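Note that one protein chain of the assembly has been removed; the remaining protein chains are unaltered in position.
Per-chain residue numbering starts at 1, and chain names A and B are given in the order in which the chains are listed.
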Amino acid sequence: MIKFNEIKRAFLVSIWFMFLTFPIMVIRVNPVERIVEWRWKNMILVGIGSFLLSFVWNYLMKRKELGVKKTEAGEETGTIPLAQRILGEKRIYIPGLVAIGVFTMVFPLIFSMYQTTIMTTALIYVMLGLGLNIVVGLAGLLDLGYVAFYAVGAYAYALLNYHFGLGFWMALPIGGVLGAIFGILLGFPVLRLRGDYLAIVTLGFGEIIRIILENWNEFSFGPSGIANIPRPSLFGIDLSVHSSIIYIYYIMIALCLFTVFVVNRLQDSRIGRAWIALREDEVACEAMGIDKAKTKLTAFSLGATWASMAGVMFAAKTTFVNPASFTIWESIMILCIVVLGGMGSIIGVIAGALVLILTPEYLRAFSEYRMLAFGTMLVVMMIFRPGGFIPNVRRVYKFEGVKSADKS
Amino acid sequence: MEPVLKVQNLGMNFGGLRALDDLDLDVDKNEIVALIGPNGAGKTTFFNCITGIYPPTDGDVLIFTHGSDRPERINGIKPNRVTEKGLARTFQNIRLFPNMTVLENVMIGRHCRMHAGVLGAILRGKSTIKEEKKAVEDSYAILEKIGLAQFVDEFAKNLPYGAQRRLEIARAMATEPFLLLLDEPAAGMNPNETQELDELIKQIRDEEGISILLIEHDMKLVMSLSDRIFVVDYGKKIAQGTPEEVRNNPVVIKAYLGEEVDA
Partner (left out) sequence: MDYFLELFLGGLTRGSIYALIALGYTMVYGIIGLINFAHGEIYMIGAFTALIVISVLTLMGMNTLAILVIAGVIAVIYSSAYGYTVEKIAYKPLRNAPRLSALISAIGMSLFLQNYVLLAQTSDFLPFPCLIPDFEFMEPYAHIIGSTEIVILITTAVVMVLLTIMIKFTKIGKAMRATSQDKTMAMLVGINVNRVISVTFIVGSATAAIGGVLIASHVGMINFYVGFIAGIKAFVAAVLGGIGSIPGAVLGSFILGWTESFATGYVSSDYEDVFAFLFLVLILIFRPAGILGRSEKYKI
C-alpha cells in the first residue's frame, strides 16, 4: 500500500531534484560560440525519475531499518544468503564448478580473438581485485593508490626488457618482488595513520608515481610510454600474435587459480585471522598480542605483490605501457570490484570483476555511463548492502567430540 | 608472598592534567586484587598504562615471570609485547571482533603463541596443520571452561550481553597470561550473571593459577572476590587493604563508598 504521505514526499523530492539539476541538466552552454541550449526534456525525466526512485529508496530504507531492529532484538539475522546456500549444496556446486572449469578452458577455442582478449583483461582485474581484497577486504585498510603497484609491475617488465632484454618469465617474479618492496616502503610510513588518512595518503602516493612516470622522461619515456614489449614466449619459442593471445589467456587462468589458492589459504590461517581482527578492532587486536605494524605491512606488501604481477601481465598483454593506464580511476574501479562482490569474499570478487569489466564491453551503449554507475554503486552498496552481493562466508569448524576439528 | 606485578610511583600526564599520581600497587601470585574508585578516578588509565596503550609519564611497571624474583620493567613497550609477556586484559566497553565467530575470537588470543608465517600459511606444511589443529582444540577447551561452548560457531556480535563479557575473558585467557586484568567485568550484568562471574573468576584463579587484577563498581562482587583492594581517587591511591579494612576505612567511606558501605 502506498500512502498519501509517501506520494506527497516523493512529489517534493522530485521538485527538489528538478530544482537541483536545473542548471546542469537543462542548460548547456557553449561560451566559445555563445550558444545556449535549453533541454527541458531532461527536467521532465529527472522529475519522473526522482519521483519513482523516491519510492524505491524509501522501501529499501524501511527494509534496512527492519533488519537492524531484528538484529537488535537478538533475532536471527535473516536467512542464509542465496549464494551461500548454493555454495553449501555439494550437488549443485560441484557440477557447477566443473561446468565453469570446462567453459573457461575451451573459451579461447570457441570464441574469437577479440573475446579472448576481453576475457584476459577481465582476468587481470580478477587478480587485481583479489590482491586489493587482501588489503581492503581482509585487513580493512582503504588503499586508494593500489594502481601504483600495478604500474610498478608494468614498468618493471617494460624497462627490464628495454634495458636488459629480460623476458616475461624472468620479469614476473622480479615484478612480484619489486611490488612487495614498494609495498613495504609505502607501508612503513603510513602504518601509524588512521583509516581515512591512510586512504588519502595512498591516493597521494599513487598520484606521485603517475606524475613521476609522466615527467621523468629519461627514466620512463614520459607520456608517450614504452612500446614493443614482447609477449610471453613458450619455452623460448616466440609465438604468432594469434597463438600468443591464447597463450596469455591460459597464463592468466593459471595465475588466477594460483591467486585464489593463495588467498584462500591465507584467509584461513593465523595471518588471515589477524588481518580480519585488525579490520574489526585495532585496539583489541593489539591487546591480544598481535603486532599491528607487522600485520598491516604483510597485508600491504602481499596486496602490492599481486598488483605488480598483474602489472607485468598487463604489459605483456598490451605490449605497450604509458602513465595514462594508471590513474586514480583505475584504483577506484578495483575498489568497486571488491565492494560490489563482497569485501573479503573470493567468489564475490571474481564475480565482481567479471561483471564490472565485461558489462561495459558488451553493452557499448552503457559504457559511457560506466563511471556514473560505479559511483552510484559505491554509495548504494555501502548503504544497503555493505557486505557485497556475495558476502564472505566465514569458516565454520565442526566438532566431532572435542578431539578432532575439520572443515565442514 | 610471591609478587607477579609491582607498580611503583606510576604517574601519567595528559597535557596539563595529572591523571595518575604516584601510584603503587602490587599483585601476588594466585591473588585477586581489586582496584576501585569513583568514576574518572583514573582506573582505566591505570590499566592502559600497564598494558602499553599509553606510555606512563613516570614510575615503573615491573613484572615477575616464572616465579623469578628478578623483575622485568615493561614501561612503554607496545601492547602486543605486554600480552606476549603474559598480561592479558578485557575492556570496559566490550571490544570483541563482532564479525568473527566465537571460536575465531578465542583463536585470535592464541595468535601470539603460534608461529606460522605467510609462507607457512600458503604451503600449509605438517607443522602448520598441527599448530592450527591444536589452536582449534585449545580454543574450544577454553570455551568449554568458560561455559560458552554452545556458541562456538555464532558470530560474536549475536551473543547475549553477558556471554560477550565472558567471551572477552575467554579470549584473554587464550593468550596464556599469568595475570588477567579485568576492566569492569560485571558492568551491565544482572545479579544472576554476576554470581556466575564471581564463580568463574575464582575458578580461573584456583584452577589455572592465574592472578587477577580487576576494576569493578559492583561492591558486593568486589568484597566477595578480592583478597586485597586498592582505592584510588583523583589519580591518587587513598587506601589499600583487605575488604574488611577498606570497608571500615573512614577515608574511603568519605571519598567513595558513602551510604553504600553496608551493602
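We adopt the following convention: contacts are C-beta pairs under 8 Å (C-beta built on N, C-alpha and C of every residue); 3 or more make two chains touch, one makes a residue touch a chain.
From a predicted model like this one, the values you see are computed outputs, not experimental measurements.
A.B. asks: So which of A:L178, A:I248 or A:L335 would be touching the chain we can't see?
C.D. replies: A:L335
A.B. asks: Of the listed residues A:G96, A:P173 or A:P386, which contacts the missing chain in the full complex?
C.D. replies: A:P386
A.B. asks: What is the set of chain A residues that contact the non-displayed chain in the whole complex?
C.D. replies: 16, 19-21, 23-25, 27-32, 34, 36, 42, 61, 64, 136, 140, 142, 144, 189-190, 192-193, 195-197, 199-201, 203-205, 207-208, 211-212, 215, 283, 332, 335, 339, 368-369, 371-372, 374-380, 382-383, 386
Just so it is clear, only the chains that are shown with their structure count from here on.
A.B. asks: As a quick test, compute the distance in whole Å between the mean CA positions of chain A and chain B.
C.D. replies: Computed value for the inter-centroid distance: 41 Å.
A.B. asks: Note which residues of chain B are touching chain A in the complex, please.
C.D. replies: Per the stated touch rule, the residues are 51, 53, 78-80, 83-84, 88-89, 91, 95-101, 103-104, 107-109, 111-112, 114, 116-118, 120-122, 124, 128, 131-133, 135-137, 140-141, 144, 152-153, 155, 157-158, 160, 171-172, 175.
A.B. asks: Which of the residues in chain A end up touching chain B in this complex?
C.D. replies: 71, 74, 77, 262, 265-266, 269-274, 276-277, 280-281, 283-292, 298, 302, 394-397, 399, 402-405
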